[in-house]
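Only one protein chain is missing from this complex, and each of the others stays in its spot.
Letters are used for the chains, namely A and B, taken in the order the chains are written, and counting of residues starts over at 1 for each.
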Amino acid sequence: MSSLELRGVGVRYGRFTAVEGVDLVVPDGSVTGLVGGSGSGKSTVGKAVVGLAPLTAGRILVDGADQPRRPGRTAVQLVFQNPYASLDPRLSIGAAVAEALPKARRAERAAEVARLLGLVGIDPARAVQLPEALSGGQRQRVALARALAARPGVLIADEVTSALDVSVQGAVLNLLRRLQRDLGFALLFISHDLAVVRYLCDQIAVLESGRLVECGPTAEVMARPAHETTRTLLSCIPALPARTAPEAT
Amino acid sequence: MARVEIANAGVDPGGPAAPGGGAGRTAPVGAVPVLRRAAAALTGDTWPGFLVRRTGRLSASLGVVVTASFAMIHLIPGDPVRAALGIAADPAQVAARRHDLGLDRPLPAQYGSFLANLFHGRLGDSIVSQMPVSQIISDRLPATLQLVIPAVLLILLAGIPIGMLAAVLTRDGRRRRGELAFAATTGILAALPEFLLAVGLVAVFAVWWQLFPVAGQSDLSSYVLPVLSLTVVPAASLSRVVRVEALRVLREDYMRTARAKRLPARLVYLRHALPNLLTSSLTIGGLLFTSLLAGTVLVENVFAWPGLGSTIVQAITTKDYPLVQGVVLVYGAAALLITFAVDVAVAAIDPRSTVRGT
Partner (left out) sequence: MAATTVRGVVSAEPPESFARRLRQSLRTPIGAAALAAALLLAALAVAGPVVFGDQASKIDTSAMNQGVSGAHLLGTDSLGRDIAARVIVATRLTLRLGLSATAIGLVGGLLLGLAPSVLGRRAGRAVTGVVGVLVAFPGLLFVLFLATIFGIGSTGAVLAIGLALVPTLARLIQNLATSVAGSDYVATARILGVGRFRIVVRHVLPNIVEPVVLFAAQAATGSLIAFAGLSFLGLGVQSPDYDWGRLLNEGLSRIYVNPASALAPGVAVVLAGLVFALLGEAVAQTGGRRTAARAVPAARTPVAMNADGGLAQTPADVDGDALAQLTHLRVSFPGGRTAVRDVSLSVAAGEAVGLVGESGSGKSLTALALAHLVPYPGHVQGVVRFDGHDLLADPRSGRRLGAELAMVFQDPMTSLNPALRVGRQLAEVSEVHLGQSRKAALARAVDRLAAVGIPDPERRARQRPHEYSGGMRQRAFIGMGLMAEPRLIIADEPTTALDVTVQKQVLELLGRVRADSGAALLLISHDLGVVAEVCDRVLVMYAGRVVEELPVSRLFQGAAHPYTRALIGAIPTMTTDLDRELATIPGRPPEPGEEISGCAFATRCAFARDRCRGELPVLAPAAGGAGHRVACWYPRAGDGGTVTDDTDTDDTDTGITRAESEAVA
């Protein structure tokens, strides 16, 4: 499997600086949470890694080798936020997953598609269906299956649950965590929800105005947030008495 | 949105755990920021920046028109002079005319003198009548404008209220039958070619009822049919566009807000909906106005109207290339200026449209 390393990464659109001087290492087989408010540049970092955002400074390394500047088949895959926009409405979900597979014989492809759909908990018999027949959570599973089909060493999950209802969110997160542990890819998990990040990630990186303001092991950052932005994000998590209640009563 | 982020981007968060913070930043000093700010104002998403960009595009497009009208005569297969004078023409005469037109000189030189002449308002002489092309154009242009200007006003005055009314009456799928009737009527009218409508109007109003003259420019009554022929089709198109735009606007969240405020219908539609649909309608309306220019060519021919439109057709049939060149130049420039004016008007109504890329 692979590790991802960002060295002094900067992204500028014209005169607007979206990301500047970001240094971050996502070690092999671990999960790093990238958090920040809207407009903090966290999605841009993810896009820059796969070449969808123009890298104007620094280097992005996967297993020590430079990522190409333009999008193309690499060891990194990305899952988008909105499951309603990330699947081609005219392509059956089986075809969408098959597109991501390495070149192989037709029969092998069909078997592999079925295996991947099964892996994310979608009945392989539904491979012929169009995305419109699926719910939001199911679409996100298909998007995950498609990303896994490319055998990624690094997976970037960009707010993958923020378009989903709370009751569905848990299932997708459970799946992501299980797959990451089973398959061992490095995961860059982009989110604004620190409670989710806390559950999933080994390490947390906090972005503010395109700059990395805090980075460290999850437990440490949660317990002793050093930067104002981190404290603000922490204070935004709603306090649900229920979780402490059992111990209290 | 972007503006807020730009404002924040320069702030160094300086967090204790910020790795690599502040690396590689050189603070601009002295006059540089001033210059930079001025350059930003002119190229950025601001009103002057928009004007500069838009004027730049206009000049580039005008350059294209000028070059195209120059190139036209050279793109004609064979010898345009011989084509104009006829196969039987004396070779010496052809050569002389070629010399008159400067066609025997090298291309860059021709282009240079073409531009120089253009700068001084000289467009050459007509092959057929020997009159200066600029003279012919300034003789004919007023007649065309006398059709175009009333037509534009009528299109706006009819198209916008009708389209808006139709949208209000048929919003959210109300009055399906009325919607169908409107769509069918305006659809047929909008699909009608101007010159066919003109012929129809002549047949009904001039031939059968003899209310207006069949052709020619004379008293006020001679204007009615040509102006009407130019108005009906674009007005129908515009009302369709306005209706669609109005329906889109009526579905917007801010219209729900207006209803939630329990404003009277008059305010809801005129104050809240109208400005929002004007911008997009005008953008499309600009296209209608440029195509109106083309409409004049046909309509003038139906009514034997002594304008630019009948001039260019005569010129093409008689292969009077310098005249064609001149009229094409005028029409092309007029189309560009109209689009420019509409864009500027839209930007004045809606400052957001000065943002690059729209």
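Heads up, the rule we're going with is that a contact is a pair of C-beta atoms (placed from the backbone, for glycine too) under 8 Å apart; a residue touches a chain by one contact, two chains touch by 3 or more.
Please read these numbers as outputs of a predicted model, since none were measured by experiment.
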Chains shown that the absent chain touches, full complex: A, B
Considering the complete complex, of B:Val199, B:Val224 or B:Val244, the missing chain is touched by B:Val199
Using the touch definition up top, pick the residue from A:Gly21, A:Gly51, A:Gly153 or A:Gly210 that touches the left-out chain. A:Gly51
It is residues of chain B that touch the chain not shown, namely 4, 57, 60-61, 64-65, 68, 72, 75-77, 83, 171-174, 187-188, 191-193, 195-196, 199-200, 202-203, 207-208, 214, 252-254, 256-264, 267, 271-272, 275-276, 279, 290-291, 293-295, 297-298, 301-302, 312-313, 316-317, 321, 324, 328, 331-332, 335-336, 339, 349-352
Go through chain A and note every residue touching the omitted chain. 37-39, 50-52, 71-74, 76-78, 80, 82, 84-92, 96, 99-100, 121-123, 125-126, 128-130, 132-136, 138, 143, 146-147, 150, 165-171, 173-175, 177-178, 192-196, 198-199, 222, 229, 232-246, 249
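Everything below uses one rule, namely that only the chains that are shown with their structure count from here on.
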Can you compute the centre-to-centre distance for chain A and chain B, using the mean CA position of each chain? Integer Å is fine. 48
